[in-house]
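Take a look at the structure set out below.
A protein chain is absent from this complex, but the other protein chains hold their places.
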Amino acid sequence: MKALVYNGAYDVSVQDVPDPRIEAPTDAVVRITTTNICGSDLHMYEGRTDVEQGKVLGHENMGIVEAVGDAIGRIKVGDRVSLPFNIACGTCGNCIKGLTGFCLRANPGSAGAAYGYASMGPYDGGQAEYLRVPWADYNALTLPPGTEHELDYTMLSDVFPTGWHGVELAKMQPGETIVIYGAGPVGLMAAHSALIKGAARVFVVDQQPDRLKLAEQIGAVPIDRRAGDAVEQVTELTDGGADRGVDAVGYQAHGPDGTEQPEIVLNELVAAVKPTGGIGVVGVYVPQDPNAEGELAKQGKLAFDYGTFFFKGQSMGTGQCNTKQYNAGLRDLITEGKANPSFLVSHELPLANAAEGYDQFDRRVDGWTKVVLHP
Amino acid sequence: MKALVYNGAYDVSVQDVPDPRIEAPTDAVVRITTTNICGSDLHMYEGRTDVEQGKVLGHENMGIVEAVGDAIGRIKVGDRVSLPFNIACGTCGNCIKGLTGFCLRANPGSAGAAYGYASMGPYDGGQAEYLRVPWADYNALTLPPGTEHELDYTMLSDVFPTGWHGVELAKMQPGETIVIYGAGPVGLMAAHSALIKGAARVFVVDQQPDRLKLAEQIGAVPIDRRAGDAVEQVTELTDGGADRGVDAVGYQAHGPDGTEQPEIVLNELVAAVKPTGGIGVVGVYVPQDPNAEGELAKQGKLAFDYGTFFFKGQSMGTGQCNTKQYNAGLRDLITEGKANPSFLVSHELPLANAAEGYDQFDRRVDGWTKVVLHP
Amino acid sequence: MKALVYNGAYDVSVQDVPDPRIEAPTDAVVRITTTNICGSDLHMYEGRTDVEQGKVLGHENMGIVEAVGDAIGRIKVGDRVSLPFNIACGTCGNCIKGLTGFCLRANPGSAGAAYGYASMGPYDGGQAEYLRVPWADYNALTLPPGTEHELDYTMLSDVFPTGWHGVELAKMQPGETIVIYGAGPVGLMAAHSALIKGAARVFVVDQQPDRLKLAEQIGAVPIDRRAGDAVEQVTELTDGGADRGVDAVGYQAHGPDGTEQPEIVLNELVAAVKPTGGIGVVGVYVPQDPNAEGELAKQGKLAFDYGTFFFKGQSMGTGQCNTKQYNAGLRDLITEGKANPSFLVSHELPLANAAEGYDQFDRRVDGWTKVVLHP
Partner (left out) sequence: MKALVYNGAYDVSVQDVPDPRIEAPTDAVVRITTTNICGSDLHMYEGRTDVEQGKVLGHENMGIVEAVGDAIGRIKVGDRVSLPFNIACGTCGNCIKGLTGFCLRANPGSAGAAYGYASMGPYDGGQAEYLRVPWADYNALTLPPGTEHELDYTMLSDVFPTGWHGVELAKMQPGETIVIYGAGPVGLMAAHSALIKGAARVFVVDQQPDRLKLAEQIGAVPIDRRAGDAVEQVTELTDGGADRGVDAVGYQAHGPDGTEQPEIVLNELVAAVKPTGGIGVVGVYVPQDPNAEGELAKQGKLAFDYGTFFFKGQSMGTGQCNTKQYNAGLRDLITEGKANPSFLVSHELPLANAAEGYDQFDRRVDGWTKVVLHP
């Protein structure tokens, strides 16, 4: 089959690879109808991870069940399904608590596995014609048959639940205000989520005009960092600070001067959120970053404004989204027309053009918000 | 001052009564700008309570602070405020847990007090020019100055938080379905609340076309009991039952044949909600109802379908709304245009015409959904 | 193999039946080391259910994994395991929310399945030498190897988690008081649970002196119904009512006069628990009870004191325990010596003597609190 393969830094290509097949009785094989390029794929694309050459990338996958193993009983051939980016066994100590982002069996020695991703287990990704899905009865989310809402449902594998998770980690309640750093796909999904969950006001901080415009279109208040200090803007609009905050940026954050400052978003959130407020962090931070500039950053450490964080009595939740906790509810919101995450999609490409998609998305070419691939 | 006084069953009139005054250092006096007739006022109006003659009615009050006692420090003369229908001391064991509907000090010997209501303490109501507000620093919710959103904010004293409370008691999560019995003011507010909180679908059951139409206008699915069994309709639309349910009717429920059947709504909810679902009950039930027809009902008992309730593993939360838990957030949702409960209001009358309002509202004259009085 | 078979009302016997075997790749077969007679087995024993003749009874099972299907990867032959009485698939909409007592796949058309039980699916029980365990990777709880704590761990399959569930449903917080109706195995486990969870005081209501004595031995306050009205006793000791309550009796409740009064425990709980308090119901109630005396009871209905329940703003949670939500934590409490539910065990019998155990336990012979069988 055809698949998008990682060859090295800034080098991916669509190649012929062996077809995936049922390897265990709990497996299914899914024919991919839609798969997206994720911002976190760019970490690998840019060579900042140790992902192996030859890996098929892609963890935002949906499609039609093509084949199932002997132990499969819930899903069946022909079902339209969304696959959470996390691969989870469904039976370990973490999975039974719903912590499917931290499965203890899918990637032994670590907590958490994913398709086509560095350090997340030996699983190929779904930017391909077919995908092997382990523990498929557990992992696959069934969707209404047909092709309706394809571009909405494709956001169920990662960015919509991840944005939602950020708002959950921030413990936002209806009627509250929330400030979200980053107007990329995850930040915009966090804003969409907060509005669905009854936020009184949602602020989205970024410096890219096209993304801020999207934030405004969905009902959020755009905060343009180029127009002045973001913390001051938020503090003024909220009479002292937002109730909650979300970091949808991660360690590759940049200061107003354009330099990489991995701690800047977290420290601004501590300042922009009021005392007792909660902060949810879904932008990625890494335990080591050997290529980073600062000494602390190399060790995965940050000069975190901890004294203020404590003095304000704030709380913080972090980490990969446990996709299965949210995706069924979000699917139903889409089906009923209450959520429409497809507003994110800027480009639909055939799989054959995937390399172009990586290139444009990575260079943050204006208007390339989210690239969707159709094998 | 002028005030609406209870004279006896089906007999209320606007009369001259003594002006309220500061009686304790923690009191305030509020000049009423808007006050509503509540469905629960009709229990008194119809003579089904032991409320004393001469009582000034009215527990849905808002206005401008006119005077404050020596111990008042948070609010000040001139503030625009909404007064929760519950009167709460703010310092007892229940109030400090947020259970302000069950204050242990405001109505000694009972749990819970209110303005102008039978058995809820010696407090006059606010269908009057002025109102004495006990523990005013605690009870009064400050509103943006001016007159904007007056008809929205006036719903903060009771029906909006009460509808919201029903949805909370049902433990509804975003993405779920919920069925609400009763399309009166509280039921419609529950529907509005569920939609704000991210329900996937909201069903509202009633038999009055004007009310069902309002439900539909705000985005709910109307279920007309005249068109067939409500449980069957909901079960079919939800593939086996709604996730959650709300009773916004109470003990004066009627069967399809028009007879009073106090248990019918609860039993239908048990049937219409799926296993493990939650049910929130904010329609009023009473410990005794001497004038009821059935023997059980006289004792406040119901022939409750308990076996099914248990077998389905459902849960149920009940009781008066703890208004202060919600009203600040709901105020902010109104201020930001995310909630607009004024859609309820069908009639605005001067206080002088209050008796007419009682009469029309009690006879459920078509289109009389909610009556607002301006002293 | 040998197994305890249901032949008809008051007639069970140990017989030769076919050995269970792996029927699906997700199955395991477990060699039973310990299995208990449950109070709910007596409903079948007394002929009050429609359980089929020839059914092997027993849903409180533990033992050693003897064989596993091809899809099993988490547990392995030789593991010592406890089996939750509920059989759950681990992948349906309820299981992924942790609602394993209401699995939608294990007993199609109903919500919830169990071993060896009427209306709970086609599964034989474990009062036998061997047991087939469906979805064994999901259902089996692994225990420390060896034989230590066998009589404690055997309570993990049902009564300990069920008692714990009652306290959870009542929403008890540390420092609160709780009243538990019923000093049978589940009631005593609820008392043990409440004390482990930091209750300030635990009251246990019953009329059997041997059981009340056990309650006192574990640190609860026994309330003897023969010594006077239980509600009055609790109200006096708690200055107006306990914070929380648990029903560990169910529909076969009896009044002080010895007659079956299915609503008496619930109504006493409503009276004995204070306003805003929570009530957890784990005693079983049934949707129909054709052999009951009263007309309401036949239909599974109760004359429930609903008006008071509502007026007090109480809440209620019900239903079968979702065993997997608790059993790992309870296992660890046993392992660390913080819980010791084996205090319940009054008799250990070989499987061959199981019929005698049923007889004595059913007749509530003094001192027969809990019977444990060793095949």
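Every chain is named by a letter (A, B and C) in the order it is written, and numbering of its residues begins at 1.
Note that in this section contacts are C-beta pairs under 8 Å (C-beta built on N, C-alpha and C of every residue); 3 or more make two chains touch, one makes a residue touch a chain.
Since we're looking at a predicted model, the values are computed, not measured.
A.B. asks: Going by the contact rule already stated, which one of C:Leu151, C:Leu212, C:Met316 or C:Leu333 would touch the omitted chain in the full complex?
C.D. replies: C:Leu333
A.B. asks: Tell me which of C:Gly54, C:Pro145, C:Gly175 or C:Gly367 is the one touching the absent chain.
C.D. replies: For the chain that is not drawn, the touching residue is C:Gly175.
A.B. asks: Among B:Ala71, B:Ala227 or B:Val365, exactly one should touch the missing chain; which is it?
C.D. replies: B:Ala71
A.B. asks: Residue by residue, what part of subunit C touches the chain that was omitted?
C.D. replies: Looking at subunit C, the ones touching the missing chain are residues 173-177, 196-201, 326, 328-333, 335-336, 338.
A.B. asks: Of the residues in subunit B, which ones touch the absent chain?
C.D. replies: On the side of subunit B, residues 24-26, 69-71, 73-74, 89-93, 96-98, 105, 137-138, 324, 328 touch the unshown chain.
A.B. asks: Just the residue numbers, please: which parts of subunit A touch the chain that's not shown?
C.D. replies: 94, 97, 99, 101-102, 111-112, 169, 251, 263, 266, 275-276, 281, 284-289, 296, 299-320
What we mean here is this: only the chains that are shown with their structure count from here on.
A.B. asks: Need the CA-centroid distance for the pair subunit A / subunit C, whole Å please.
C.D. replies: 42
A.B. asks: Determine the centre-to-centre distance between subunit B and subunit C, using the mean Cα coordinates as centres, and give it in whole Å.
C.D. replies: That pair's centroid distance is 40 Å.
A.B. asks: Touching two or more other chains, which residues of subunit C qualify?
C.D. replies: 97
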